[in-house]
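And now, subunit A:
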Amino acid sequence: MSNTDFVLAVEDLTVSFDGFKAIDSLNLYVDRGELRVVIGPNGAGKTTLLDLICGKTKASAGSIKFKNQEMTRLPEHMIVRAGIGRKFQTPSIYENLSVFKNLEVSYPRGRGVFGALGFKCDEAVKAKVDEIADMIGLADRLELEAGLLSHGQKQWLEIGMLLMQDPELLMLDEPIAGMSARERELTAELLKRICRNRSVIVIEHDMEFVARIAHKVTVMHQGKILAEGAMDKVQSDPKVIDVYLGH
Partner candidate 1 sequence: MDAFKTWLDRSGLASIAILAVLLLVVFPLAMDSFRLNLVGKYLSYGFVAVGLVMLWGYGGVLSLGQGVFFGLGGYAMAMFLKLEASDPQSTAIQSTPGIPDFMDWNQLTALPLWWEPFNSFGFTLFAVVAVPVLLAFIIGYAMFKRRVGGVYFAIITQAVALILTVLIIGQQGYTGGVNGMTDLRTLLGWDIRSDEAKTVLYFVTAALLLASVLLCRWVQLSKLGTLLLAMRDKEDRVRFSGYDVSMFKVFAFCLAAALSAIGGAMFTLQVGFMSPTLIGIVPSIEMVIFAAVGGRMSLVGAVYGALLVNFGKTYFSETFPDLWLFLMAALFIGVVMAFPNGLAGLYESHVKPWLARRKGAAAKAGEPPAGTPGEAGQQASAPASSSPAASHSTQAVAADGGLGIGTKVSSQSA
Partner candidate 2 sequence: MSDQHLPSSPRRKFMLGAAALPLALAMSRIGHAAALPTAQVNTTGLAVTDTEVVVGQLHSATGTMAISETGSIQAEQLAIDQINAMGGILGRKIRVIKEDGASDWPTFAEKSRKLLVNDKVATVFGCWTSASRKAVLPIFEKENGLLYYPTFYEGLEQSKNVIYTGQEATQQILYGLDWAKQEKSAKTFFLIGSDYIWPRTSMKIARKHVEAFQGGKIVGEEYYPLGHTNFNSLINKIKIAKPDCIFAAVVGGSNVAFYKQLKAAGITGARQFLLTLSVTEDEMLGVGGENFAGFYSSMKYFQSLDNANNKAFVEAFKKAYGPKAVIGDVTQAAYLGPWLWKAAVEKAGSFDVDKVVAASPGIELPTAPEGYVKIHENHHLYSKARIAEGQPDGSFKVVAESPELMVPDPFPKGYQ
């Protein structure tokens, strides 16, 4: 496959479950610093796409290149270490730990067994935690047990945990689900700040929100890409309208 300047280059990606092709010869390229939103009706394969990129699901065929490095054969934790972060659809945080601990645990040092044993929470870690907590608006909640955060705060915390690792590609699965209008606004701001020095892929249903944040939109349908481009262009695409209205 070709060498590219893209952060992420997905080519001919296919995965099938018992003959059903959830992703079918898909190509996707994401630029550095780009915020890409993937939309599509339910069952289009959006989440599966993210699963494939982060290694949760193994591809049947095709390639996923991250900074020109093949990812399809790597185990999940190596993909993360290469610089890809993934947020799950439902907030996945350590409910029993404090916000501080949640962020601290995500700090990319002491990732091996013995590294973790010898890990010290030094000034660098604390500084990083403070920085991120500030960014996600939880600076005054550091000692709170994470399970007691509001739903929106949990989503932010999970994003914060990813940011602790400074990933070059961040993948967010429905980050504003269940958020209030005010929280959505804050999240949009947050995303804009985040993608200043990294690429972001977001799966989202809320078109208003998508319009607000997206640099470029990809529309998926039945495991394939239906359309790709700027938001207004995609919205006026008859194929897209057909898919959304037809279902």
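One rule holds for everything that comes next: a residue touches a chain if its C-beta (ideal position, glycine included) is under 8 Å from a C-beta of that chain, and two chains touch if they have at least 3 such contacts; residues count from 1.
For anyone wondering why these and not others, all candidates are chains of the complex that A comes from, given by their letters.
What you see is a predicted model; the values in this text were computed from it and never measured.
Interface record for this complex: partner of subunit A among candidates 1 or 2 is 1, by the touch criterion.
Taken together, the subunit A residues at the contact with candidate 1 in this complex read 54, 56, 75-77, 80-81, 85-86, 88, 92-98, 100-101, 104-106, 108, 110-113, 116-119, 141-145, 148, 158, 161, 165.
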